[in-house]
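Just one protein chain is left out here, and the rest sit where they should.
Per-chain numbering from 1; labels A, B and C assigned in written order.
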Amino acid sequence: MKYYENHAEDVNIAYIGGGSRGWAWGLMSDLASQDILTGTVRLYDIDKEAANANVIIGNKAKDAEGAKSSWKYISCDSLKEALTGADFVVISILPGTFDEMASDVHEPEKYGIYQSVGDTAGPGGLVRALRTIPMYKPIAEAIRDFSPNAWVINYTNPMSLCVTALYHYFPKIKAFGCCHEVFSTQKLLSTALEELRGIKDAKRSDICVNVQGINHFTWLSSGYYRNIDLVGVYREFVEKYYKNGFEGMNEKDHWMNSTFACAHRVKFDLFKRYGCIAAAGDRHLAEFMPGKMYLADPDTVKSWKFGLTTVDWRKNDLKERLAKSKRLVSGEEEFKLRQTGEEGVNMMQALAGYKTLVSNVNIPNIGQCPDLPMGAVTETNAVFRHDTVTPVCAGKMTNEIHAMVSRHIHNHRTIMHASSNNDADAAFTAFINDPLVTCSYADAKKLFKAMLMNTAKYLPEELISGI
Amino acid sequence: MKYYENHAEDVNIAYIGGGSRGWAWGLMSDLASQDILTGTVRLYDIDKEAANANVIIGNKAKDAEGAKSSWKYISCDSLKEALTGADFVVISILPGTFDEMASDVHEPEKYGIYQSVGDTAGPGGLVRALRTIPMYKPIAEAIRDFSPNAWVINYTNPMSLCVTALYHYFPKIKAFGCCHEVFSTQKLLSTALEELRGIKDAKRSDICVNVQGINHFTWLSSGYYRNIDLVGVYREFVEKYYKNGFEGMNEKDHWMNSTFACAHRVKFDLFKRYGCIAAAGDRHLAEFMPGKMYLADPDTVKSWKFGLTTVDWRKNDLKERLAKSKRLVSGEEEFKLRQTGEEGVNMMQALAGYKTLVSNVNIPNIGQCPDLPMGAVTETNAVFRHDTVTPVCAGKMTNEIHAMVSRHIHNHRTIMHASSNNDADAAFTAFINDPLVTCSYADAKKLFKAMLMNTAKYLPEELISGI
Amino acid sequence: MKYYENHAEDVNIAYIGGGSRGWAWGLMSDLASQDILTGTVRLYDIDKEAANANVIIGNKAKDAEGAKSSWKYISCDSLKEALTGADFVVISILPGTFDEMASDVHEPEKYGIYQSVGDTAGPGGLVRALRTIPMYKPIAEAIRDFSPNAWVINYTNPMSLCVTALYHYFPKIKAFGCCHEVFSTQKLLSTALEELRGIKDAKRSDICVNVQGINHFTWLSSGYYRNIDLVGVYREFVEKYYKNGFEGMNEKDHWMNSTFACAHRVKFDLFKRYGCIAAAGDRHLAEFMPGKMYLADPDTVKSWKFGLTTVDWRKNDLKERLAKSKRLVSGEEEFKLRQTGEEGVNMMQALAGYKTLVSNVNIPNIGQCPDLPMGAVTETNAVFRHDTVTPVCAGKMTNEIHAMVSRHIHNHRTIMHASSNNDADAAFTAFINDPLVTCSYADAKKLFKAMLMNTAKYLPEELISGI
Partner (left out) sequence: MKYYENHAEDVNIAYIGGGSRGWAWGLMSDLASQDILTGTVRLYDIDKEAANANVIIGNKAKDAEGAKSSWKYISCDSLKEALTGADFVVISILPGTFDEMASDVHEPEKYGIYQSVGDTAGPGGLVRALRTIPMYKPIAEAIRDFSPNAWVINYTNPMSLCVTALYHYFPKIKAFGCCHEVFSTQKLLSTALEELRGIKDAKRSDICVNVQGINHFTWLSSGYYRNIDLVGVYREFVEKYYKNGFEGMNEKDHWMNSTFACAHRVKFDLFKRYGCIAAAGDRHLAEFMPGKMYLADPDTVKSWKFGLTTVDWRKNDLKERLAKSKRLVSGEEEFKLRQTGEEGVNMMQALAGYKTLVSNVNIPNIGQCPDLPMGAVTETNAVFRHDTVTPVCAGKMTNEIHAMVSRHIHNHRTIMHASSNNDADAAFTAFINDPLVTCSYADAKKLFKAMLMNTAKYLPEELISGI
């Protein structure tokens, strides 16, 4: 990277994964839309064809309407090639295929365990972690060998364990995980601010909140817009919409029309119970709570007005994206810049020293959550500036939220230990302790075995032999 | 107290409560059976008649067969009278009557919540705490005023919160809580040692275990008898008896014949899940776990081979004890010394400087459980010597047990705060966070109100008005 | 305060103290130089005349060259009058007079104890704290009663104990302490960057450093300008100038010409010993170290090339400022805006929601210094945004620096306890533990008594009677 007064050139970004297209196109869009950084993006995907397609699309971005800078896209044959010389590394992979994910999400249903996402917590999230961590080992080691000073941004789930694995296998890595779930809650607060206080156009980034917890089970303990206490505003909002949920302002957002949308009923219920604002989509939040609470069965889920994202839906969605990719490559469809709302590129600008940014991030605990174990990956705000990411002190959680969060953090630690030591017994200990695993000891054992066998292709032999 | 080389005279014990007879008679028996301490016991009970009956019975103890020392029993009209000059204070009260306890235990059944004891955790335990803490306030203050240097031994449940309340209202109190549940597990280990290793007559006090956790949800992380690893022995024992349970060695102990006995199936299941030895009766242990696990409904309870102790049984049991009291007072029945197996009197001897004793005790955390909050009342071993009780370092718990225990500790803190501030909302937060409270937010609110109204006679007005 | 899109009106600032003029004129200058905030400053000083003079001067600021906004200055008769309605409170008082300060600084010289400032650590700092804390009690209580939601900025020394006292007497206060000593070190780094790397015009605020420790004994564990490791740059700089010191770039800054300047030899020596950048003037740093190290006697001080600031110098300096005040009031001299380099007004803008600012600040530890006691006032960076000040995680210190800093923090706690309980014995314990107090126990006792008697006019009777 070459630094000039108001911009930098020759910035090198290594992008690992991206075959699924969605995230990659967003990044292309965000890079083209700004003019502080310019340089090269090196794409590496185990699906080389996918990377090649993205090269073609990415190189078109500079010509899209609104483009302010030109980036060069290259496809690489190895991690080494992609990483050497990188200033930034972006990781966004799909661990395994949707077939493995189908087992993660749907196998537990045989034992009455329903999951709305299945990629973070719950039996699905834990097994996905066991599959993903061994993939992260060579990535972390390659970063150690070829770009030890690069900033590494992770987008893959399960977020907490992916970031944990990066630090486990390369302790000096400069990595963090980005997630937009908190942003949605900031937008909800902005909506409440308009509806209840008549304040229009409060920008999301001006909804100043204190973030605590872990990814997808993140809590806002306080919030301010100027001198307005946003928790107070939210309390009114919850009272108004508790019973029927808040169903969004336009059709597209309606929870019945969108797999990802929700009516926030889970979020509102959690607020009434715990007094803090849960800051993720209801589909994610529900998976961290005791199994019979929001996910007892499909009818219960329906009553709480959120959806179970099936893997069939995902397969179909991917198909559509691949079709779109073809059209973009062929030129049949034009690549258009869009506002992703993601902060990855803003963070790069800040790390290069061109702005100061405060945003939520997943990073090992060095005291930002003083009542959680040091070293555990937690989600809080952090300050991004000249080559540094410094978490801010998020303070202690309430007793009740602490108890819920730390249970999952303990499970993360156990899974990381289990994976790095190929200790299937330890992994099962975490599995049986997940609040969604409500079946008997014997059934849990059967389910665990079945799920591991379904994903055996991606597991180390030593782990499988210990089941 | 007057110290001589091998014994002390003029020891003063204040006994608060005892109207229910059981504990009081045990203490009389233990005091008469030893000859290191001798002196006076001052009885204070809100039921003066009960105290008077105990005076008559107590004064007979010195003449019982096997008695080695003579103690004088006096009945007092006030806490002040009982406490002034006391070297030791024993607290063993029934908070409210069995009518209130009937609500604690059975009201939640209307919402599908079953409790096997209902005096420690669960909705019953929490409401019982709200009733008990206000009774402990004047006791703690009287100790502060009339016997600030006395050692205070609590036997009342909910143990953790009773001890918490004593320290809350008189921070310099020298108090601890005694419970025999760990002893039973030591005996079970002794039985296993004999059955699997052929070692006979290992004394309970030589079953050397590391105790961690909170009262009635106590865990043994390690254990040794000489150089034998007792956890290994227990593992074999669990494998042997996991399926059908261990049903004791004689009829009287059989779980179907005794309200308090159990076949240890819950204990064995917990060992398989968590790798540590849960050290309390199954009836207690089950109440700390997620509601649908062991206490889903009476059939589930039956399948785990333990019993739900009904309050009707307790009422009947009390009736029998009162009848016996009459017979003892009248002389129709003779007072006999029996081995209680309790350690209260041993502890007094040690505190007076005549022996060194290591035993489990409930006392605020000063580091004995380094991963639990400082100040929280925890149960670990402690050393009793010359005027000191020093907890030993029990070390960190496993991740999973820590998560379960700390959830309850958080609830204790919330209840203590709620009670001392008459904050019904805070109390409800703890209530809804108890793992047995599996009903909806709305139902939980209804249940909470009903239970509080059922015990309203014993609650401060300010608390009730906040419901 | 009334919020508009890009500015706020009717901002109310209460200014307590200011009679010594310096700080007050700086604030007037900074307020007039910006146009985001505008409103009223209410001045309260025990020297009403001084406040009145400042009213006249302040009201002229809007007419000075370069003024962008108009502020109204009012003088108040009571704390209540000044504080009611305040959005911000600035505290900048002189505790006692220079006569008391003369004792703080010079009395210890009778026992061979030399102090270069005598207002923070050392015997002088501790006695000054004992005098100041009782003055802060009514201020904290008035803030609690009249402006509990105002942000309070402290400039008075001893900084750590002034902020500690504010939180002690009003735990919910929103207070922090500002100090510019770190700024100077940032400027020194900027100078080194130019001299050794040829980078010109790196702004102080772009010298991005990690701040740890306590006021006037603050350490930079890392620093970046873009991707340049500033610790590495500093290491070279130290090697170059270790022996003779770095004597500044112009005459005025030369340590022999200025009471406040230094040749940074102490700072460089500390870097060689401890590997981190001490970030305060040498005069302050020397006072935190063992007495015989840099302050053994005037010759030693001279060899380290910094100065002992005498109170005579201060008295003379004040005289000049009072003369200038007269000229400004009379119009004989014109009030000119100057760049103070202080960040107080920037912080106000950020707290009002108009920018995000990261700067160093003194505030109770909520985890920013995870190896220092929670609640202790520490100096680290913090994020200033919409009505919030959030410290960033400064991380653990090195073993050696931690040992030195925690010794002083322990002394702060002891002094706060001693002052609030009028416990002269406890105060003496802190006194004798200060590293500058190298005399015998008996001499320390004599010195302590003498110093307290010299400032007795400002001490509570109960404290004096305990000496």
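We adopt the following convention: contacts are C-beta pairs under 8 Å (C-beta built on N, C-alpha and C of every residue); 3 or more make two chains touch, one makes a residue touch a chain.
Bear in mind the structure is a predicted one, so any value in this text is a computation, not a measurement.
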Touched by the hidden chain, restricted to displayed chains: B, C
Contact partner of the left-out chain, one of C:Gly275, C:Gly375 or C:Gly466: C:Gly275
Option touching the unshown chain, where B:Lys110, B:Lys302, B:His386 or B:Lys457 are the choices: B:His386
Contact with the hidden chain (one of B:Thr164, B:Gln368 or B:Thr455): B:Gln368
Of B:Val117, B:Met293 or B:Ala352, the one touching the omitted chain in the full complex: B:Ala352
On chain C, residues whose C-beta touches the chain left out of the figure: 269, 272-275, 290, 292-293, 399-400, 402-404, 406-407, 410-411, 413-414, 429, 432-433, 435, 438, 441
Residues in chain B touching the chain absent from view: 1, 3, 149, 206, 208, 210, 222, 224-227, 352-353, 356, 358, 366-370, 374, 381-383, 385-388, 390-393, 395-396
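What we mean here is this: only the chains that are shown with their structure count from here on.
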Omitting chain A while every other chain stays put - resulting connected groups: B | C
Taking each chain's C-alpha mean as its centre, the one farthest from chain C: B
Distance from chain B to chain A - Cα centre to Cα centre, in angstrom: 46
Rounded Å distance between chain A and chain C, as computed from the means of their C-alpha atoms: 43
Chain B-chain C separation of Cα centroids, rounded to whole Å: 55
Multi-chain contact residues (two or more partners), chain C: none
